[in-house]
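Report on the following structure.
Shown here: the complex without one of its protein chains, the others still in place.
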Amino acid sequence: MPDISLIATLALMVIKVLVITMILFMLPLPLTYVERKVAGHIQVRLGPWRVGPHGLLQPFADMIKLILKEDIVPDKADKFLFKLAPFMAMIPAFAVYAAIPFGDKWTIPFLDRQVSLYITDMNVGILYVLAISGLGVYGLIFGGWSSNSKYALIGGLRSSAQMISYEIAVSFSAIGVVLLSKSLSLVEIVKHQGGTILHWNFFYLPVGPVWFFIFLIGATAEINRVPFDLPEDEGTLGAGFHTEYSGMRFAFFMLSEYVAMVTVSVMSVVLFFGGWNAPFNIPFVPPILWFIGKVILFIYFFMWLRFTLPRYRYDQLMTIGWKILIPVSLVNLIITGLMKI
Amino acid sequence: MNGKKGGVNIFELIKKVVFTDFVKGLMVTLGYNATKSITLKYPDQEKWIPYRRFRGLHTLNRDEKGRELCVACELCSKACPTQCITVIPMEDDTGRGISDRVARVWKVDLVRCLFCGYCEDACPTRALRLGRDYELACTDSSCNLKQREELLVPQAVPESFEGGVVASSTFIVTPAGIRIKADLAKTKRRNW
Amino acid sequence: MEQIFFYIFATIAVLSAIGVISVRNPVHSAFYLMVTLLQVAAIFILLRSPFLAAVQVFIYVGAIMVLFLFAVMVLDIGKEELTEAFNQQSVIAIPAVVVMLALIAYMIIGGKLSAPVGGYTDGILIGHGTEVLGKELYTKYLFPFEVVSILLLVALVGAIVLVMKDRQG
Partner (left out) sequence: MATVKINGKEVTVRDGTLILDAARDAGFEIPTFCYQADLVGVGSCRMCLVEIEGQKKLQPSCITPVLHGMSIHTETPTVMSARASMLEFLLANHALDCPVCDKGGECELQDMVYRFGPHKGRHAEPKFKFQEKDYVLSPVIIKNSNRCVQCMKCVRVCREVVGANVLGALGRGDHQEETSFLRSFLDCDQDGNCIEVCPVGCFMRLPYRYKTRPWDLKGKDTICPYCATGCRMVIEERDGVVIRARAQLGVGLNSETLCARGRFGFDFINSPERLTTPLVRRSGSLEPASWEEALGLIKDNFAAAGKNIGGVASARLTDEELYLFQKLFRTALGSPNIDSSARWDPRAVEGFISATGMTEGGASVFDCMESDTVLITGAHLSDENPVTDYMVRRISAGRSMNLVIASSRSMKLDSSANKTLRHNAASAGHLLDSLTLCIYSESADRLKDVSGMSRLKDIRLEELINRTGCIAEDILAVAKKIAASQSIGFLAGTEFIRYPEGLKGLALLKDVLKALGKKVTVIPVLDRANQRGAWEMGVHPGFGPGYSPVSERGMGCTEMLEAASKGELKAMYVVQSDIAVMHPDEGFARSALSSLKFLVVQDCFLSETARHAHVVLPSSSFAEKDGMFTNQEGRAQIIRKLLPPPVKAKRDIDIIRAIGETFDRSFGPKNPVLVLDEIRKEIPMYAGVSLAFNNKRNVENKLDLKEAMVMGADRGAEFAVTDFDTKIEPEAGEYPFVLTTGNHLFHSGALSRMSPTLTGLLKSAVVEISEEDALSLGLASGDKVSITGRYYEARATLNTRKGSKRGIAFIAENYADVPVNRFFRRGEGIPRVNITKA
């Protein structure tokens, strides 16, 4: 019965893809709400309150508004790229999840069939994630350029420069993780961190935390979040690369940004905090919950960061990227290599 | 900082390496995250009643016998820096006003008004006060021109009411527009 | 199955490659180039070389093309300048292109480019292509690898020197 097995595998694959895509599509709804609530509370406010109990329906209101809003294409915009750019930002953000392991194999109750809680286990998973997430910047660049607006163009330029500058540091930290876990496959990397909490890459002292912070800083910069949100620096650029966007196209940018934030959280957990591995051996808690818990903590961390830190100046951004992160990661790479010999 | 140019303060470096400042900052915001919000639940549940000195929508007062205090002396319009007040006097000795000179037209253009209160100071009979009505937004521009008849209606917050409190309020949608009715009996002071 | 995918990818790659040189707008050119490179990466996957594919995307699409775009946007190369450049070079370029095409055609027809037909190596088949590549690169092809590395280093230093000079001057 190889045919049935193949069909089942394919069906499972489709189901997994659909589930993950749907989750990702819906993710901005709670995330915007949570972000605004976190912002409110950090600023001693309430945040959304009026729509629904405790403002719970606010994201839906926003969604309806974005859907109904007129889709404006500026007269002098490059129409083709202008319309394409939101998708170019969104598709890579989603595509990344093809390689993300949410959990190990899981046996479906009563059916006695094992399902892997990831779409594929690529042997170059970590490279794939880095490569694909790097493509997301095209949406920003093309969106910024095609708007034919000075603010949008500067926003696009800034995001491309920022991406190039920090991609290197992020790649180095990925190399560091690969050295530590001896595999390019994300599943292997997570599995390598199994056991106790001390097996997590973060706790591979002294280089683990350094790699983590390099990754964290670089990734924050790549997803354009505070304190590195210069491409959409509202103080000087209006809204940066998406100044000219409205309605659903704008929503796609928002979506890809939130998904990117989740991706960075997920990657932090996968690369440094043991993925689905439990820090302590507590029975009855499925590994997937550990994973989700850790990711939520990271998401909160990014929001927390956003409402704590001010934005860096552009030259400070470049200085951090080129003069601090790259040298530190080079030194760290040598130390890691020496430790692993 | 310590005058040593180019020198490296080891202590400072360690602080930088372990992100002391960031952590401090993050702890501050985390602390705030846990505090109670100070947001006023306006307009659903609460409404701020301003202090007496507040300068909101103009109100024209009457004396205890119900006669208009305004004698249409036009001093308010003279004092107005934006010339948003128009007064046209007329004679009426039927006891409408405290003198036989009363306003035929008394109107203020709220778009131009900057609520400086000079008109209030200029008023010799204390007929004109800047009241405590601050909900002046509306959906068409004509309602920004407030006429005498409208302003003679006493405002919801009486002059004697000591302000600076939060009153519980109800949010009502009427055909004429949205009204936020404050219950002046149920007030509380907020400390912040 | 693989054939079908190959033809899809190849067709898109060739079409967008034509797009690269045919459109007037440099940003559109860059866009088509990006598409071409992505298709090439896809073909690498079909060839069971996911590492190469990832690196292709990572280096070429993710970094180099971004730099291209950055330069194009900063320098703001207008359409007119581009046509002007074409006009000046066309006298030499057209014969050169004809010669090039002739050579390529000759090589394809002559079968000089066709690799020895054979299966994948074992390493690749069991999914350890990366390992095989690494081993080959650092053992059999170590010398050319190091030469290329030094060449790149020289180019890097040279670029820096040029910029430094410029700045001092």
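In this document, chain identifiers A, B and C correspond to the written order of the chains, with residue numbering beginning at 1 in each.
The definition used in the following text is that contacts are C-beta pairs under 8 Å (C-beta built on N, C-alpha and C of every residue); 3 or more make two chains touch, one makes a residue touch a chain.
Just so you know, these numbers come straight off a predicted model, no measurement behind them.
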item: Visible chains that the absent chain touches, using the contact criterion stated earlier; value: B
item: Per the touch definition above, residue among B:A72, B:L110 or B:L151 touching the missing chain; value: B:A72
item: Candidate in contact with the missing chain, chosen from B:P124, B:P158 or B:G177; value: B:P124
item: Interface with the undisplayed chain - residues on subunit B; value: 71-75, 78, 88-91, 93, 99-101, 124-125
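As a convention for this text, only the chains that are shown with their structure count from here on.
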item: Overall pattern in which the protein chains touch one another (line/ring/star/complete/other); value: line
item: More contacts between chains, A-B or A-C; value: A-C
item: Touch list for subunit C against partner subunit A, complex; value: 25, 27-28, 31, 34, 50-51, 53-55, 57-58, 61-63, 66-67, 69-70, 73-74, 127-130
item: Residue ranges of subunit B touching subunit A (in the complex, touch as defined); value: 19, 22, 25-26, 28-30, 32-35, 37-39, 41, 44
item: Subunit B-facing residues of subunit A, complex; value: 38, 40-46, 49-50, 213, 304-305, 307-309
